[in-house]
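Omission of a single protein chain aside, the complex is shown with its protein chains in their original locations.
As written, the chains take the letters A, B, C, D and E, and residue 1 is the first residue of each chain.
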Amino acid sequence: MRPSGRTPEQMRAVTIERNVAMKAEGSCLVSFGNTKVLCTASVETSLPGWLRGKGQGWVTAEYGMLPRATGSRTRREATAGKQSGRTQEIQRLIGRSLRAVVDLEALGEVQVTLDCDVLEADGGTRTASITGAYVALADAIEWMETRQLTRGKPLKDSVAAISCGIYRGTAVCDLDYLEDVEAHTDANFVMTGSGKFVEIQGTAEGAPFDRAELEALMGLAQNGIAELTQLQQTALLS
Amino acid sequence: MRPSGRTPEQMRAVTIERNVAMKAEGSCLVSFGNTKVLCTASVETSLPGWLRGKGQGWVTAEYGMLPRATGSRTRREATAGKQSGRTQEIQRLIGRSLRAVVDLEALGEVQVTLDCDVLEADGGTRTASITGAYVALADAIEWMETRQLTRGKPLKDSVAAISCGIYRGTAVCDLDYLEDVEAHTDANFVMTGSGKFVEIQGTAEGAPFDRAELEALMGLAQNGIAELTQLQQTALLS
Amino acid sequence: MRPSGRTPEQMRAVTIERNVAMKAEGSCLVSFGNTKVLCTASVETSLPGWLRGKGQGWVTAEYGMLPRATGSRTRREATAGKQSGRTQEIQRLIGRSLRAVVDLEALGEVQVTLDCDVLEADGGTRTASITGAYVALADAIEWMETRQLTRGKPLKDSVAAISCGIYRGTAVCDLDYLEDVEAHTDANFVMTGSGKFVEIQGTAEGAPFDRAELEALMGLAQNGIAELTQLQQTALLS
Amino acid sequence: MRPSGRTPEQMRAVTIERNVAMKAEGSCLVSFGNTKVLCTASVETSLPGWLRGKGQGWVTAEYGMLPRATGSRTRREATAGKQSGRTQEIQRLIGRSLRAVVDLEALGEVQVTLDCDVLEADGGTRTASITGAYVALADAIEWMETRQLTRGKPLKDSVAAISCGIYRGTAVCDLDYLEDVEAHTDANFVMTGSGKFVEIQGTAEGAPFDRAELEALMGLAQNGIAELTQLQQTALLS
Amino acid sequence: MRPSGRTPEQMRAVTIERNVAMKAEGSCLVSFGNTKVLCTASVETSLPGWLRGKGQGWVTAEYGMLPRATGSRTRREATAGKQSGRTQEIQRLIGRSLRAVVDLEALGEVQVTLDCDVLEADGGTRTASITGAYVALADAIEWMETRQLTRGKPLKDSVAAISCGIYRGTAVCDLDYLEDVEAHTDANFVMTGSGKFVEIQGTAEGAPFDRAELEALMGLAQNGIAELTQLQQTALLS
Partner (left out) sequence: MRPSGRTPEQMRAVTIERNVAMKAEGSCLVSFGNTKVLCTASVETSLPGWLRGKGQGWVTAEYGMLPRATGSRTRREATAGKQSGRTQEIQRLIGRSLRAVVDLEALGEVQVTLDCDVLEADGGTRTASITGAYVALADAIEWMETRQLTRGKPLKDSVAAISCGIYRGTAVCDLDYLEDVEAHTDANFVMTGSGKFVEIQGTAEGAPFDRAELEALMGLAQNGIAELTQLQQTALLS
């Protein structure tokens, strides 16, 4: 039995509210149950030095967490003087995931930065960030297209992410915090709307896992991602 | 004529929504027009080293701004590796302002940290932070009192803040961003509910100001703070 | 009774010794009693990036304190790896105060940096810094004018600063360290030679203050600044 | 055809030379072709603060690369002032992988640090690091057991790692640098000697990958890890 | 011919003014011509962790330079966020030099920190710092002895330092800035009052030097140090 009473394949209630940041070219507030992430997409014409004059753009991401998104207060990274290894790992993952569905040449010589700031954390912040960042990105690209700032259609596909894990011996979908701390295996899947893998990260937190368990997690993830893809499309059409 | 069409003494619409952060002992989302700040109060039993064993508590504050709270993206301080001088100046001001209305001995040996994170910035973020932080602090102290964790009544008074300035020759109340960049004089007032000053910071951005202008700003501030005090009390009773 | 035996309106002995740093374009050693600050003005032709090509110059300030300027040794900021929030707040104040009396276009495309290094600290280091920095700046601008490096008369007025406070119930002028630690209200005033305000910073350290107290402090400040202005002019004529 | 002329399932020549660091409790130089990593295991009795008094030990890892391990000189991280996000991500992976085969309670209250320093880099440095670090760890634990410093048998299994990828449309095992920069999909597998997964990280560098491709990579990895496990055992028996 | 018109063996005018920092346990302003260094000695009862409980004290040094001690403004190290390699090298030298004449057990369990801050730089700042720091240290130790805080006589000898070099083919004593930038060989000698060496640092800036040149520099140094020792003693008796 899951702490939330969900069935193994059941995700939390997922909502995506667009245009929450007045000044950003794209934005949304994405919620996976009690996990809430504010995602903004910022279009800038200044590229990182190593990309200038290469005839293409760039998509990157930064991740942060408000100090009291967590049960006890977490130290602010700006005060600590650096981003933790965990933060850097997550924002690199978000950036890679989004770039996988963008044609950087069609984007033109601009940089789009996805900022994913966690307002409330209850497990799955990185997968919620990717799922929401896609919506913010899609809006920012539409903003660019309206102004004829792109060189074609930069968006090749959609992308979403979900975490699955082995909780008390059962493969379950969309771990919340209580499940996450106890799960023996925790896997994050990033997949495109067309059902292909962009990234798989499976980690044995306790006992190593076998291939059958991995297959079970993959099955849950594929269904979950299909559902999230549908939610993204609905949100973008509203 | 003000860009927003307000009269000189008219503040923006101010709203205070409590209990927006599930895990914090106190929290609110405060809006002064399009300026929105998420304020949380965290109660912790670990005191800074220099205060331990002195029989009193501490109230401190940290301030941050999401990268896309602003018209063009601002660099994340966690990436830059340090808080800017402006950020430190603001969070020191918030901390001092709140401590002015707290009896630190009655608080007991705990530290309350007020985190003020700007979700949208349209001028007056520091004064909105102080005004909202008071509400979060009041809720956190009530949370403590309910659990009999204090040594008496720590709250001696309420506190709120407003910015006023000389815009195109006229003293106006509650500057928004458009007014702020153009104002010749910008002053922040922090006052208690009982009408006394906690902090005055008046700065000539262009031409120096004279005593008559300062008096005009003080008058506007006193009225504005009275209104804010009323809003805080209403919010805390709801 | 003040610890020093001074009357409420009496400042400490203030001296300004010019040309103490052989290599600087302007310099002075300013003393407010036992508070001693070495102020230098450096003229450089390299402007910060955001100002280049705008047809104007810039005036900025840095503040430091020798480790043993204080009763017990203070950690060196270069060793700590960063400037404290207090240091940054002070140097931002010094810079703003000086810019208030400079016509940046007339200055031409140069940057003048005021370095204020406290050799001995006995209260009022920021106000002594501003008062001394003006003299160093005036000398540096005269040095520029002699070489026809300006585009007109950059100095529009003089500027000086004083701290006042409520000490044991009485408003007193030019707080020394013993008074400063005990004062209930501490206010710094920066004013021009022509008697206008550039900056007011009033802080309730203990009990909030009322408007009558603020008026009393302003009165003391106006007299004190007039006296300091006279001392600056005398020093610059010697 | 692979640049090295290897068949798709063929690993590079892998060698493990033990006891190369005189002073470490365990050490080896591991080579995967031209990739060479010096791995040392250091046993220390000081635990990180959050683990003290919990009746268990800890295993952690740090990763570094000599500046000229690469084709053009890479900036030294000690000079840059911080470890890159990539470095932190790798050393977190190494630590997690090793902890998966250690019984931390049986280890006793000590910390074992695995230092993996890349002397030459030709692709696959993180997987070589994990494979070598296991050998250094096994030697360090034997060193401890000889001195009766453990509370039982800390080593539960062995662990090794390999990278596989889709190179020009074919799934290949143990990517070298030339293959790595061109591969469309790159996956790192960490597995135990008993054939279970500790970690899977698959990333689409260009086009997303499908489940059949993932299955092919897993098959190659399982064979490769079996071979590496054999090499580890042989090395530890020599 | 030396730029200053001095003979090869002639030092600049050296003056040592004691008790210039009111709050320090020992202090002096030392001048070697236009090079001026403020030296303070601070006695603290907190020892670095690795020395606690070892029954001895410690003597350490920190070095700094005011931004405008130099011909063009030097960046403040507190702003840069770290001490330069040169600064660290100098302060390590000062600390070692002073420790060479102190009996650390007789000192008792205290730390004496020598702060050497260069007010004006015209060559030889590190040797002036050592020479002045000895006087500040002697005063601080006398301050301790008066209060019976030592365990005997901590000062075993005096110590002073001088730079010599090969300037235009001639060995000269006490290089000033103009000589320093041009000298082919630059050597710093730290010697005790009893004529023994504490430290020799000879560097070929251009052409390597031979033994005869080194002997000539040593001869000059021995005479110069004897003169400085006399000046230190005179200063300490005044």
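The working rule: a contact is a pair of C-beta atoms (placed from the backbone, for glycine too) under 8 Å apart; a residue touches a chain by one contact, two chains touch by 3 or more.
Because the structure is a prediction, the values reported are computed rather than measured.
Partners of the chain left out, restricted to shown chains and counted across the full complex, are D, E. Among the residues D:T15, D:N34 or D:Q233, only D:N34 touches the chain that is left out of the figure. Set against the missing chain, the residues E:M65, E:A140 or E:M218 yield one that touches it, E:M218. From the options E:V43, E:A100, E:A138 or E:A183, the residue with contact to the chain not on display is E:A100.
With the whole complex as reference, residues 21-24, 27, 34, 38, 40, 42, 44, 62, 64, 66-73, 76-83, 87, 113, 115, 117, 119-120 of chain D touch the missing chain. Contacts to the hidden chain, counted on chain E, fall at residues 82-83, 85-86, 88-89, 91-92, 96, 100, 157, 187, 191-192, 194-204, 207-211, 214, 218.
By definition in this document, only the chains that are shown with their structure count from here on.
Contacts with chain B and chain D are shared by A. When the CA atoms of chain A are superposed on chain D, the rotation angle comes to 180 degrees (nearest 5). In a homomeric contact, the two copies may use the same or different surfaces; for chain B and chain C, over half of the interface residue numbers are shared, pointing to the same surface. For the pair chain B and chain C, the distance between C-alpha centroids works out to 28 Å. Averaging C-alpha coordinates per chain places the centre of chain B 51 Å away from that of chain E.
A separation of 33 Å divides the Cα centre of chain A from that of chain B.
Contact of a single residue of chain B with at least two other chains is seen at positions 82-83.
Taken as a contact graph, with one node per protein chain and an edge wherever two chains touch, the assembly forms an open path, each chain linked only to its neighbours along a line.
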